[in-house]
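Accompanying notes for the structure given below.
Excluded from the complex is one protein chain; the other protein chains are retained at their positions.
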Amino acid sequence: MLARILSNDYPRNRVLAVLLVAILLALAFTPFIFPGVKALNVAAKVLVFVVLVASFDLLLGYTGIVSFAHTMFFGIGAYGVAIASTRMGPGWSAIVVGVVVALALSFVLALAVGLFSLRVRAIFFSMITLAVASAFQTLASQLSDITGGEDGLTFKMPEVLSPGFQWSETPFLGASLDGRLICYYLLFALSLLLLLALLRIVNSPFGRVLQAIRENEFRAEAIGYRVVVYRTMSSILSALFATLAGAMLAIWLRYNGPETSLSFEIMLDVLLIVVIGGMGTIYGAAIGAALFLVAQSYLQDLLKLASDAASGLPWLSALLSPDRWLLWLGLLFVLSVYYFPTGIVGRLRAMRASA
Amino acid sequence: QGKEIRIAHIYSRTGPLEAYGKQTATGLMMGLEYATGGTMTVNGRKITVIEKDDQGKPDLGKSLLAASYGDDKVDLAIGPTSSGVALAMLPVAEEYKKILLVEPAVADSITGEKWNKYIFRTGRSSSQDAISNAVTVDQPGTAIATLAQDYAFGRDGVKAFKDAIKKSKVVHEEYLPQNTTDFTAGVQRIIDRMKNEPGRKVIFVIWAGAVPPFAKLADMDLKKRYNIEVATGGNILPAMVPYNNFPGMEGASYYYFGFSKNQANLWLVTNHYTRFKSPPDFFTAGGFSAAMALVAALKKTNGDTGTDKLISAMEGMSFDTPKGTMTFRKEDHQAMQSMYHFRVAPGARPGAMPDLHLVKEIKPSDMDVPIRNKR
Amino acid sequence: MSLLATKDLTIRFGGHVAVNAVTCAFEPGTLTAIVGPNGAGKTTYFNLISGQLKASAGQVTLDGRDLSGLSPSQRTRAGLGRAFQLTNLFPRLSVLENVRLAVQAARDGAHRRGLNLWSIWSDHRALMQRADEVLNEVNMADKENELVANLPHGDQRKLEVALLMALESKVFMFDEPTAGMNAAEAPVILNLIRKLKQDPTKTILLVEHKMDVVRELADRIIVLHNGTLVADGDPATVIASPIVQEAYLGIAKEAA
Amino acid sequence: MSKDLLTLKGVHTHIGAYHILHGVDLTVPRGQLTMLLGRNGAGKTTTLRTIMGLWKASQGRIEFNGTDITALATPQIASMNVAYVPENMGIFSDLTVRENMLLAARGAKHAGQMDDTRLKWIFSLFPAVEKFWNHPAGKLSGGQKQMLAVSRAIVEPRELLIVDEPSKGLAPAIINNMIDAFAQLKASGVTILLVEQNINFAKRLGDTVAVMDNGVVVHSGSMKELAEDENLQHSLLGLAI
Partner (left out) sequence: MNKFDFDWKPMALVPLLAILVFPFIGSGSTWVTLTVAGLAMGMIIFIIASGLTLVFGLMDVLNFGHGVFIALGAFVATSVLGSMGDYTSSESLWMNMLAVLPAMVVAMLVAGAVGLAFERFIVRPVYGNHLKQILITMGGMIIGEELIKVIWGPLQIPLPLPEGMRGTLLLGDAGIEKYRLIAVVVGALVFSVLLWVLTRTKIGLLIRAGVQDREMVESLGYRIKVLFIGVFVVGSALAGLGGVMWGLYQQNVTPQMGAQVNVLIFIVLIIGGLGSTTGALIGALLVGLMANYTGFLVPKAALFSNIALMMAILLWRPQGVYALSK
């Protein structure tokens, strides 16, 4: 049973398994163990990013394609829900229409990008996606009549998902039983489902071919696989999953704008999470997303403590100032490449192999 | 009583608007100090400011505001720096039924269509900017071309500007991509359109961000070659350095440290000089004004922070600021305030500190700022 | 009827004609050795047959079917199997996964090749079983979980052959399969080729510079020289022919 | 000046977590051609790479011309007048054949400065090098690349030539040329260390021989002795000739 759910792809390391279960439980009970608005927001963001990062891992870790246009699809999903909810008014039908239209648009764009990818060298392709993604972001902010421009769109969700909806007056274990809670568990279920689906995909015959292409494209073609088709399909699939992640984000935030779902910064975060978690292991996405987002969300708080503690040394306290949080994020990029070349999952699994 | 008054200040401590945000924060703290006479208390209640960094990200700003109201239990919030963040925040104030005092985000819609009754703004709105600028260039027989960035801020700015123009006529609107660095093509289009216009010719620039076109416009010698002038609104001091290329250029500004002579501004300028060795800037004055508005309101309620009490106290309230008296208009909670018609000093030296002369204070009564919200 | 045939097969690189109007047919159940000096066009000839290069002129037919215009993957599916001069595998996958990919590729229909996405719900144990069988045939079952990158050179060459067997190709093309193997190791590969030769439905093409190997295995030798087919016949006659003696073996010393 | 140009004493090499060489002892006498034989995976290539400093010996000592080179970096070792042809040939496929040769000719600043007579000699041995002079080296056939790799190593005179399996993929006629080339080089005083699978090649050229297995040298002696002793060959190399 478990084998079937996990598609026969076990964590293959005890520490890893414990870590995964811990994250699963923590996310499942966040509203009750970590009360507060901030904790819930962080947890919801983790849920969204787990899907987003795992979908990127399908592309990067399994197919070996470095694309910077992944946030473009993330943004399309978020804008789909946002625009539909703005135009049609809050409601489930708006969400459905938004998601479906977004999926269709992502499909077409991913197909085009995927087909183009075959004409040029891999790094050229990455740079092209970088340019396309930045152009798309500018386009989104220019089409302000539809997208709300730089300011983005603020919209409402169906009543049951709104904070205004109270289904019990008395809080349970410190969490108020309102629409936010329902919305959170909706995301939780979606996230789990999509993650398991991705696990299935990468462990299917299809997923194996993707890995073969990553390893040796020339030989994959030579033993009878049409690399074009598989690559394109992988691009499309990963784009569709990213679109869904975007929709989840919009549902949670009830806001969307270019900075929120299209920015290059998000792309970088995703890239870093994949690498920290471990490329080519869907589990890495879950672990990486949880660790990174929690760290990122509390980094400034942490730095504040540190810089207060170091107030005796002015230059150190200047470097530790919460305003310089990016400096530490940058350092994290560098250190992760130094010390986690195979990511957390790779590290843990290697420990088992040598033990 | 005796319980502290908790205020969240959410602004861009980092991100693209870091420089602006920091000015606001300085201004806010100095303003509280000034308004409370250095005690930081109103009616015996201590004011505590919790600072949060929205990094210029609307989604982050939104969740920070919710966390401030929900987790930190603040009584009201001030901020943010960017309009996008502000717009994302507005519904949160409504959900938590707490006041958000917007400073210095400018978008009209904050006090326009997206407004709710918990929103007040001390900062100037885009309309106030545009109208005051229109006042400075609007002369009969003038042909104006606008040069703006191609996104909502630029387009709305041009629209407001055009609405406010009465005597002159806008003959051309040029929109360039936000990150434009080479202005040759756009300016050439303007030249081609304007060179045969009779009378006075002005390019009115609405540009936000790090690479404004002024230096390049200056290098093109437009005045000498085509008798085309350049005009634009005020900005923070470093951004106005290139204005010195255009001695005699006129425009309208929200604030310039030398213009206002009232008590609050004198205190601000002197103390800012002693503490930071520099004059206060645009957003410092904004933060200062917000603090003064806040303290005025709290004094009016005798330190009561109940939201309804505060709202009724603030609606229509007049309060002192470094820019003179402002008044929260009852209809949309926008602070009506003076703007300054400036002229770049004739002897201005390129590269030096911007040197502005005051032509005239544009009083609130000189500007017909439309009410755009649906109340 | 011949299984594989080339007709006037030609390719030019700029002004250089690397393969020049080669017409030749290969029968099932035979092993044909292709010899010739370095740069004669042997590898290029293979590339043209397997579709890695596009012919400037001429055609390749398999079972009477014209393969022109088909991609390498389509040709593989049509029954052409090729091992490469330089070892060319999936280094960071296990031995078993390597073979399983070939098994999967050999299954008919998009469904089996993994393109039908519903197949993600289906079981693929059958693929693994077949892969195990193939590994048993080449005596590598004990290494099935090793990463290919960690295998010694000899085992990698063996795995190349295993992939072709798993593909169930009709035509096997070997390009110097024993290059860089010493006299003690080479027989393992040669034994595998010998075993394949016993199947009367398979056609085998072998490029090899070691004349003792050629002499022992080949039913027929063709000679390429400067891209042109210059000799064709049974091993003894061809090896004795003056062109091979001079241009290839260098007996009369005067090389390409 | 000692008799041996190169000596290895108790050299151990690790590649990552793998212990590959377990105390190699090897001497290469000056002016002679030393053959290094052994089964696939015996550690021959690893030995050559360790000499060149491409892997670092974890233990033991390597001496060249009386100098300890164990800890030296590859370029330093190469600058002591050593040429190396690696197993994978190390062809720069982006560069033309001419540019490949030019890089190997350290004394020459541009193609015109390469020694003409020596080039002529190389062209006569390996005609393909001349024929494809201005072509990208990546377009060469497998055997042609091998010829280029050897040509590169001999474009300037060197004291020690270390070559890993030069005959791989070569047509018999070219193998003969290569044997001639090594013979001529030896006659001019060059010391050569050669790894070879082609036993005929070995027999025709070798003066001394060392046989490796499992990361150690299990036999060393003269080539003649080994060539005549079929039993020894069989037990060492696992083949009957």
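Every chain is named by a letter (A, B, C and D) in the order it is written, and numbering of its residues begins at 1.
Just so we're on the same page, contacts are C-beta pairs under 8 Å (C-beta built on N, C-alpha and C of every residue); 3 or more make two chains touch, one makes a residue touch a chain.
Just so it is clear, the model here is predicted, and its values are computed rather than measured.
Asker: List the displayed chains that the omitted chain touches in the full complex.
Answerer: Touch partners of the hidden chain, whole complex considered, are A, B, D.
Asker: Of the residues listed, B:4, B:71, B:113 or B:192, which one is in contact with the missing chain?
Answerer: The single option touching the absent chain is B:192.
Asker: For the chain left off this view, which of A:275, A:293 or A:348 is in contact with it?
Answerer: Per the contact definition at the top, the residue touching the missing chain is A:275.
Asker: For the chain that's not shown, point to the residue among A:132, A:194 or A:249 touching it.
Answerer: A:132
Asker: Against the chain that's been left off, what residues of chain A make contact? List them.
Answerer: Touching the chain left out of view, chain A contributes residues 60, 66, 116, 119-124, 126-128, 130-132, 134-135, 138-139, 142, 268, 271-272, 275, 318-319, 324, 326-327, 329-334, 336-338, 341.
Asker: Footprint of the hidden chain on chain D, which residues?
Answerer: Residues 52, 54, 73-75, 78-79, 84, 86, 90-96, 99-100, 102-104, 106, 109-110, 134-136, 138-139, 152 of chain D touch the chain absent from view.
Asker: List every residue of chain B that touches the chain not included in the displayed model.
Answerer: Touching the missing chain: residues 16, 18-19, 22, 150, 174-177, 179-182, 184-186, 188-189, 192, 210-212, 215-216, 218-221, 225, 238-239, 241-242, 349-351.
Everything that follows uses one rule, which is that only the chains that are shown with their structure count from here on.
Asker: If we look at chain C and chain D, which chains touch each of them?
Answerer: Where chain C and chain D might share a partner, there is none at all.
Asker: If I average the CA coordinates per chain, which chain comes out farthest from chain D?
Answerer: Greatest centre separation from chain D goes to chain B.
Asker: Take the average of all CA coordinates in chain A, do the same for chain B, and state the distance between these two points in whole angstrom.
Answerer: Here the centre of chain B sits 36 Å away from the centre of chain A.
Asker: How big is the gap, in whole Å, between where the Cα atoms of chain A centre and where those of chain C centre?
Answerer: The mean C-alpha positions of chain A and chain C differ by 44 Å.
Asker: What's the distance between the Cα centroids of chain A and chain D, rounded to whole Å?
Answerer: Comparing mean C-alpha positions, chain D is 52 Å from chain A.
Asker: Where in chain A do residues touch two or more of the other chains?
Answerer: Nothing qualifies.
Asker: Of all possible chain pairs, which ones touch?
Answerer: The list of touching pairs comes to A-B, A-C, C-D.
Asker: Quick check: in the complex, which residue numbers of chain A touch chain C?
Answerer: Spelled out, the residues of chain A in touch with chain C are 200-201, 204-209, 211-212, 215-216, 218-227, 229-230, 233.
Asker: Would you mind writing out the residues of chain C in touch with chain A in their complex?
Answerer: 50, 52, 71-74, 76-77, 82, 84, 88-93, 97, 100-102, 104-106, 112-115, 117, 119-121, 124, 127, 163, 167
Asker: Would you mind writing out the residues of chain B in touch with chain A in their complex?
Answerer: Answer in residue numbers: 13-14, 18, 53, 56-59, 62-63, 66-67, 69-71, 83-84, 87-88, 90-91, 95, 107, 109, 114, 150-153, 155, 177-179.
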